[in-house]
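Of the protein chains in this complex, all but one are displayed in their positions.
Order of writing sets the labels: A and B. Residues in every chain begin at 1.
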Amino acid sequence: MPTISIRSVSKRFSNGFEALKGIDAEIRSGSFTVVLGPSGAGKSTLLRLVNGLETPTTGEICIGDETVNGRNLRHIRSRVAMIFQQFNLVDRLSVVTNVLTGRLAHRSWIGSVFYLFRKEDIDIAQEVLSRVALTDKAWSRADKLSGGQQQRVGIARALAQQPKVILADEPVASLDPISSEEIMILLREIRDQDGITVVVNLHQVELARRFADRIIGMNSGKIVFDGKPEHMTPSVLRTIYQREGIEDDPSLDMALAYA
Amino acid sequence: MVHDLKLGRSSVEPLPPKPHNLIPTWLIATLVILWLIVRDLEISFETLVYGVEDMAEYFSRYGQPDFTHLSRYLALMGVTLATALWGTMFALIAAFFLAPLAARNFTPHPTTYRIVREVLNFMRAMPDLLLALIFVAALGLGPLPGALALGVHTSGFLGKFFAESLERVDQSVCEGVAATGANFPQRVMYAGWPSILREASGYTLYILDRNVRMASVLGLVGAGGIGLALHDTLRLFDYGQSAALILVILATILIIDHASAWLRRRLT
Partner (left out) sequence: MTPALTWRWPTPNGRLPLPLVSGVLVLLCALWLTAPIVEIDFVHLMGSIGRMATFASQMFVTPDWGYLPQLLAKMLETIEMTVLSTAIAIILSLPLGVLAAHNATPHIIVYRLTRDLLSLMRALPELVWALVFVSAVGLGPLPGVMALAFVTVGFMGKFFAESIEVVDHRAVEGVRAHGAGWLQVRWFAILPQALPDFVGTVMYILDHNLRAAAILGLVGAGGIGYDLVMSMRLFQYDRLLLIALSIYLVVTALDRASDRLRSRIIHGRWK
């Protein structure tokens, strides 16, 4: 049974830019999918549509049997967690409080506006923090952490939601190679142990090849490849990374050689 | 070098035509307007000159402050401070609830945003003394109408300041919290207030400072505090007591000013 169904979705922004041009895809429950493509291909827009941060111009997106729309956002988001390139933590709150924001959708606002949490929520926060190996930083302020640590807090926040799906929008684009590796291993582990569906946007071909079950290649708002990593041949990569209007791009071969 | 320059002078290219400089025009227009205003207000400089001559003599009458009723003045100043505190508290509470509605990135609906902005504008536009007059008419004499007037007027200020700070909260932080499925009050409490806590406390102290100043004149319209006493002594030409009252007000305001400046420095 597919967890995420994307049905002929297109998105045009108010400035006229068409980010997505008719996307169809089914993402199976418990899979690890990497969306690969150059910047501006529409990868982020796609993920933001799934979480309801943007609304599609045409088409629809379903999570399970629920269509994403303005009315059920809170319910959808409680099951679909998101991890961001810039971590998007609240700088001035402690790591624990940042992780506990992942519980907000599950609780009424009355206690939470006073920063009051149930014992079980604190226990969840404790557990996910130990999973991302940040127990010792629990009471530090979020902006005192390094980039890799902040992204692990982001993952802990996503885990605290106990979601069905985790969407990660370029989670390693702002990190050094070693932290990137850690984050990807962590995401893979989450998929393997908890059976959570993981969808990751990447632009590093090598990481995609190593971690994904399935790769969706995108270029200028369209899906240009969909298949297993081992089917991703150099010619496929050329279609994914070719610039619009340029048939033969010599810099592309060089870039791909080092990818 | 010098020789070369002199030699070149004959063939120096003329500067392109000078762009129209409007500043002199504006300056002259401003001066004309100011002159017209002086004429219209019938401000005669003779009065001013005589006034200045008299002023020295006039101010010398304030030379001997009469502190015989000091304890009463201090009590009145206490009432004034209490009024300012409560006024600021009212404003803080109102602004706390109104500001998120008036911040474009938090507001639940664009219409709510417009309405609340307009309400805040209205509260800001009404001078607090006018409001105090109205509240005195409705509630009777005493400090309560003063505190309410200060509260209404300054919640317009605080609401606007807070809303503008909230609008400067990083978009990514708001999205990070929104993406977890948080609803409006939760987004405000987790992405909004923690991010602007420092700025907001600074504004609140600034408003408290301002309210102490204003509370000391609210007595003029019957809203309690030290202002009424000053008004009375000035009417009775009791310069000694007026001087003492002015000194008490001055000292208090300077103390509060320094205290809040110190607190603001510690906050940032």
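Convention: a contact is a pair of C-beta atoms (placed from the backbone, for glycine too) under 8 Å apart; a residue touches a chain by one contact, two chains touch by 3 or more.
The structure displayed is predicted, hence computed values, not measured ones.
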Write down which of A:G111, A:P177, A:G195 or A:G227 is the residue touching the left-out chain. A:G111
Can you work out which residue in A:T57, A:N72, A:S94 or A:Q204 touches the chain that's missing from view? A:S94
Chain B residues that touch the omitted chain in the full complex: 30, 33-34, 37-38, 40-43, 47-48, 51, 54-55, 58-59, 78-79, 81-83, 85-86, 89, 121-122, 124-127, 129-130, 133-134, 137-139, 142-144, 147, 213-214, 216-217, 220-221, 224, 227, 230-231, 234, 237, 246, 249-250, 253-254, 257
Where chain A meets the left-out chain, the residues are 94, 96-97, 100, 111, 115-119, 122, 125, 138-139
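The definition used in the following text is that only the chains that are shown with their structure count from here on.
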Taking each chain's mean CA coordinate, chain A and chain B are separated, in whole Å, by 47
Touch list for chain A against partner chain B, complex: 51, 53, 73-78, 81-82, 84, 86-93, 97, 101-102, 104-105, 109, 112-113, 115, 154, 157, 161
If we count contacts the way the header does, which residues on chain B are in touch with chain A in the complex? 172-173, 175-183, 185-186, 189-191, 194-195, 197
